[in-house]
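Written below as C-alpha cells is the structure these notes are about.
Removed: one protein chain of the complex. Kept in place: all other protein chains.
For chain A:
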C-alpha cells in the first residue's frame, strides 16, 4: 500500500463500504469502511482502497428498507457493531434483517487474484493500476455500488457508496481511462488502448474485444465456443502485429467476440474435431452443361392425370430445374414447388384444401384488422411491425407495373399479406427482406390467399435467415466459405488476406436469395429452379460460388481490398444473367459430385437423401442418365442424417412435422 500512497492524490473519499460475508458469525454481512483514492504517481494512476479500521463505521449509513422506497437511518455505533456479543445479538437481529433485505447480488469476492492483500488487518485493502481496469459495473440499490473487474478476470469486492459520490469517482476515473457504456446492465467497459485509425475492417477484429465482453459473457451460446482459442491466436497473429494490448485478453473471451463479429470464422478452425482440413483437392474439370427450354403449361398438364394428380414428379422437377417454367405455368406450378399443394394431391383435394386455407387466412387477417387504435397503442411489437411493413411495402419493386404508382392494389395486398404473416408467426413478425420474398410470389399468384400460403412455405425454407440471432445466415456463410475453399483455394486465400474470408459481402444474396441481384423475370426463373431442390442440397450456395467464380479474376487482378470487394459485389446487382449463372452453378455441382475424395465437410453441405430417385425417373423418361447425379452410398445417407447446419434439411423436417397441410396431403 505504501507504494501507492506516495503519489499525488487526485480523488479521495471516505466512508466507502465493503459488505463482507466473512464475519465471525458466518453468514451475516459485516461492513468494512474505507477510503477510496485515486493517486497519480510516476505517470501511473492507481486506484487504492484502504480500510479505516476493522470495525464498521456505520454511523451515518443509510440503507434501503424492504420496499426500497424508504431509506432508513442506521444508527448503530461502531463500537457496538465491532464487539457484538451474544447479549445484544438478538436485539440487533431485527435491524440486520432489515439490512439483509437489501439484496446484494454479490459474487464471492476474490481478492486472491489481485495479489495485493497481505495483512489480516488490511485484508480488504486493494489497489490497482487503472491500466488493468477491465470494466465497472454500476448497481443501484438504495445507493450505488460498484463492482470492479480487472483484466486478469478478477473482480474486486463491491464498493458501496452509502453516502453517494460514486459518480464523482467515475468521473474522475474517466479522466484516465475511457469508460464506454455498454448497452446492458450498467456496465462501463474500460478501453485504454490507443485506437488505430485504420479505415479497414480489421479494426473490428481487435477493438471489438473490449466493448463486447460483458455482453457475450452472458450469452450461453458462446460458452460452448471455448475451444476457439486456436483461431484466436491465429487471427491475432495475422491481424494485429506484435504489440497489441489485446493479446493479453483471455483467449476464450476473444474467440467469443470474433465468432459473433465474423460469422464465417469457424472455417479457419481446422484442427477442431468435427472440422477437417481441406487441403487442395483435385476436382477435375467442370463438365459442360446446357440449359433447356422452360416447361410450358401444356407440358405441365401432360403430366397430370384425370383426377388432377401429378405424375412423373421427379421428371417434372428435373425439367423445371433444367429450364424453368413458362410464365403461364407458374401460377399453378409454384404452388406445388413451394409445397402449398402436395405433389400427390388430387384436384378435388386441392379444392378442399384451398377452401380451408382461405378460411384460415381470413381468420388471421381479421385478427390484426380488428385491433383498435387504442389496443395498438399498447402493443409496441405489432406497432413496430406495422410501421416497418408500411414503409417497406412502399419501397419494394416499385418499378414493376404490379406495384407502381400510388394506391396500387398490389401494394395493399403486399401490406395485408405481410401483416397477416405477423399473426401467423408473431415471434418472427416482420423482418426487412420479407417483402422482397413475397413480391414475386404475389405477382405470380395474383391472389391474396394463395400468395400468402406460398409465401408461408417459402418462409419455412428461409426462416432461419430472419431469426433473432441470424444463426441461419451465419451457418450459410460458413458453408459457403467451405465450398469456396474447396473450389478455389487461391481465391479463398486472397479473400482471407483482404479480411473478407467470412464473405460478408454475400449477406444480401443469402438473406433474400438473390432477389436484389437479378431482374424480376430472372429472379422468378432462379427461384423456381432452386425450389426443385435439385441437383443437390444447398444449391443456392453453388449459385453464390458461380457468381464469385466469374468475378474472382477481376477482384484479384485489381487487387480489391475489403471495401472494394463489398462495393464490387453490391454493384453486380441487376447486371447478372440468370441462365449463365445457373449453367455455371450446375456445372460446379457436377464437378464437385464427380470428385471421389470429397471432404466430409463439403459432402455434408451438398448431400441429399432423395437424390437417388432422380436418375431413375430420368432413365425411364429420357432414356438417358446423367452420371454425375448418382451418388447414393449408404454412408452418405448416414452422413446427411447427422448433418446439422443445413437449412434445407431443417425445412424438410419442419414441413413433415409442423404443417397440417402436408399431413393431410399424405392421408
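FYI, a contact is a pair of C-beta atoms (placed from the backbone, for glycine too) under 8 Å apart; a residue touches a chain by one contact, two chains touch by 3 or more; residues count from 1.
Keep this in mind: contacts and distances are computed from a predicted model.
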| item | value |
| --- | --- |
| Undisplayed chain, where the name is taken from the UniProt record, one of "Electron transfer flavoprotein subunit beta", "small monomeric GTPase", "Longin domain-containing protein" or "Ribonuclease P protein subunit p25" | "small monomeric GTPase" |
| Option touching the unshown chain, where A:382, A:512, A:542 or A:598 are the choices | A:512 |
| Option touching the unshown chain, where A:379, A:469 or A:493 are the choices | A:469 |
| Full-complex contact with the absent chain, from A:392, A:450 or A:549 | A:392 |
| Which of A:32, A:431 or A:589 contacts the chain that the document leaves out | A:431 |
| Selected residue (touches chain absent from view) among A:129, A:163, A:178 or A:519 | A:178 |
| Absent-chain interface as seen on chain A, which is shown | 178, 180-183, 191, 195, 197-201, 203-204, 207-208, 210-212, 260-263, 384, 387-388, 391-392, 395-396, 398-399, 404, 431-433, 435-436, 466, 468-470, 473, 504, 507-508, 511-512, 516, 563, 566-567, 570 |
